[in-house]
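The structure that follows is given in the form of structure tokens.
Here the complex is missing one protein chain, while the rest keep their positions.
As written, the chains take the letters A and B, and residue 1 is the first residue of each chain.
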Amino acid sequence: MSTANLNAGPGSTSQTKPRFAEDALDRRPVRPSKLRYNLGMLAVGIIFIAAVYGAGMDFGALLNLPASIIQYGQLMAAGVFQAPDETVAGYWTQSFDAMFESVAIAWVGTMVGALFSLPLGFLAARNMSPLPVYIVVRFVLSVIRAVPEIIFAIAIMLPLFGFGSGGGGALAGAMALGVSSIGTLSKLISEAIEAVDGGPLESSRASGSNQMQMIRWAVMPQVMPEVIAIWLYRFEVNIRASAILGVLGAGGIGALLSTVFGAREWDRIGIVLVVIIVVTMLVDQISAFIRHRVIHGGDLRSDGGEPQEDDDAGPGPENEPRVENDPAPKENRAAAGL
Amino acid sequence: MITFENIDVVYPNGFKGLSNVNLQINKGEFVAIVGLSGAGKSTLIRTVNGLVPFTSGTLTVGDVVVDPRSKAKLRRLRSRVGMIFQSFNLVTRVSVLNNVLVGRSADTPTWRSLLGWYRAEDKELAFQSLERVGIVDKAYMRAASLSGGQQQRVAIARVLAQDPEVILADEPVASLDPPTAHKVMRDLRRIQQELGITTIVNMHHLDLARSYADRVIGMRAGEVVFDGPVEEATDEVIEQVYQRSLTAEDIVTAEAAQE
Partner (left out) sequence: MVTTSTAERRAAPQAAATVRPEPPRPSGLVYLGLAGLALLAFIVFWVIQESGDVLLIPLGFVTLWAPLNPVIGLVVMLVALAVCFKARIGTMAAFGTVAFIIMSYWAGATVGFTLLEIPERWSNVEPRLIAFLDPNWSYIWTVRDQWLITISMAVVATLIGCAIGLVLAMYASPVSSPNKGTSQAIKAVNSVIRSIPDVGWALLFVAFIGGTAHGLGPMAGILALLMFNIGIVAKLTSETIDSVNPGPVEAADASGANLTQRNRLAILPQVLPGFVSYGLYVFELNIRASAALGIVGVGGIGSAMMLQLNRFQFENVAAILIALIVVVLLVDMFSMYIRRKLL
């Protein structure tokens, strides 16, 4: 009997039912076929090898990688740790200015996206809008999501607002980020709206409130914390995305990166990278703190009497039952969608 | 044989889990530990396999002196001490068989676990364990598709696959309905008698303790306040342990007991 089970592979999660009579409770079941699982694994392997071949990877290039990492790493470290004389101090301020400009670009972009995403999110939520509207809005959103932000930048925003930090490039970058943010933000917000607890909706409808009143008093208090968290996530994503637009001429840290890499000034590259890391990590920390506070409610709230209905920081849906098979916590799902 | 000598457990937050516990549990005994929640039942059970490290005293399991600081020694000890939990603690997304094979971990090379390529004899042992609890026909189903009682039996099979000398059960039937609770307890009792495995069970249902255990240990505030054969554990004695009169919640309903 046991020989039949010799080849049971890893994680046999097949749901095939054993093929024999129900009453034979004490008989060992036939091992379900692992063919599909094995074929799937084989396919992944073949695709991987084909991709390695198809990309034309030159493994010879890897041989020199450790040496050049050490060599250039030393140059960069030397740049970061050199005595800050006037020129070097100038490099630092220039890097910080560029990085702050990137943060500003990302912020304006997120604002533009947020402005449009809330109403669109309601229109794209199945439980809030009529079917034809829902279908049209969903389709438009998925097209927007399919277009990378560089396309908005190249095709519309850069010629519209101009190139370079001084010449409107920053605004162009912000608008490109904003438009492309609309797609994901609206989709995530609509999913959050679709997931709201139906009870308050029903009771407010039962008490005769109209659509707007229902949205204001039954839906908004439930989804607003999550919506704010989604916006903040997008802000973090946009900071990184603004770099690529900068290389195209939209100002910010990307423009500086492409300048210093073009000139291969390794000491300046080191400084720019350190500034990027410091500022990005700082912004991430602040944003994570706010997200946590908005979703889980602050300590100041616990002593307050009535729950408050303000839109900025209403207490989160804490008593929401945990779904057993939810693959990821709520915050995680938002991140995965961005 | 399990010996507790002056065992103290102080949790990192300063809470005293056990204080000065002295016990001797003989090989092959079926011991029920009763007490209100927070009395230290779970702590006592988890001290035996080192899931909760004791802070002072000496604990021997068989011929091994338990050393909570040595991870390798603890692993070797745990391979001989099986544990059953209130919430079954199965990995619900994988098959029953793979859940049972978790019990073989200590005797399986890490690379085999990583790839999931278990030895034929390990699989044979897993099947035999499943046969012993009577759900071998579900071996290839997902654990999630099983009912609570079936899941707990899979958990027992996982413990049996370890080929243990001691079975610890932490409220094994608390989340089951009365008939299923009796079935699971009968399984545990049968296994204890057939294989001579020392079995220590935490429970708050007095009637279950009385009908299945050889010996009852009563705990209150981290101390052992009663220890004696099941006949001596009368209602008066238990009320002494609980420091309150018994209520309907302390027993599984009567009609279920007849089932």
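Note that in this section a residue touches a chain if its C-beta (ideal position, glycine included) is under 8 Å from a C-beta of that chain, and two chains touch if they have at least 3 such contacts.
Keep in mind it's a predicted model, so treat the numbers as computed, not measured.
Asks: May I ask which residue of A:M128, A:A170, A:M214 or A:I230 touches the chain that does not appear here?
Replies: Of the listed residues, the one touching the omitted chain is A:A170.
Asks: Touching the absent chain in the whole complex: find that residue among A:L39, A:V52 or A:A78.
Replies: In the full complex, the listed residue that touches the missing chain is A:V52.
Asks: Considering the complete complex, identify which of A:V30, A:V140 or A:I154 is in touch with the unshown chain.
Replies: A:I154
Asks: Who touches the missing chain here, A:A78, A:V136 or A:M281?
Replies: The missing chain is touched by A:M281.
Asks: Extract the touching residues of chain B with respect to the undisplayed chain.
Replies: Its contact residues with the unshown chain are 49, 51, 75-83, 85, 87-91, 93-94, 98, 102-103, 105-106, 108, 110, 113-114, 155, 158-159, 162, 168.
Asks: Considering the entire assembly, which residues of chain A contact the chain that has been omitted?
Replies: Within chain A, the residues that touch the unshown chain are 11, 13, 44, 47-48, 50-59, 61-62, 64-65, 68-69, 72, 100-101, 103-105, 107-108, 111, 142-143, 145-148, 150-151, 154-156, 159-162, 168, 170-171, 173-174, 239-241, 243-244, 247-248, 251, 254, 257-258, 261, 264, 269, 273, 276-277, 280-281, 284, 290, 298, 300-301, 304-306, 308, 310, 312-313, 325, 327-329, 331-332, 335-337.
Here is the rule we use: only the chains that are shown with their structure count from here on.
Asks: Rounded to the nearest whole Å, what is the centre-to-centre distance of chain A and chain B, using the mean of the C-alpha atoms as each centre?
Replies: Averaging C-alpha atoms per chain gives centres 44 Å apart.
Asks: Help me check something: in the complex, which residues belonging to chain B touch chain A?
Replies: By the definition above, chain B touches chain A via 92-95, 97-98, 115-118, 120-121, 123-124, 127, 131, 134-142, 145.
Asks: What residues of chain A sit close enough to touch chain B in their complex?
Replies: 1-3, 5-6, 8-18, 20, 24-29, 31-32, 324
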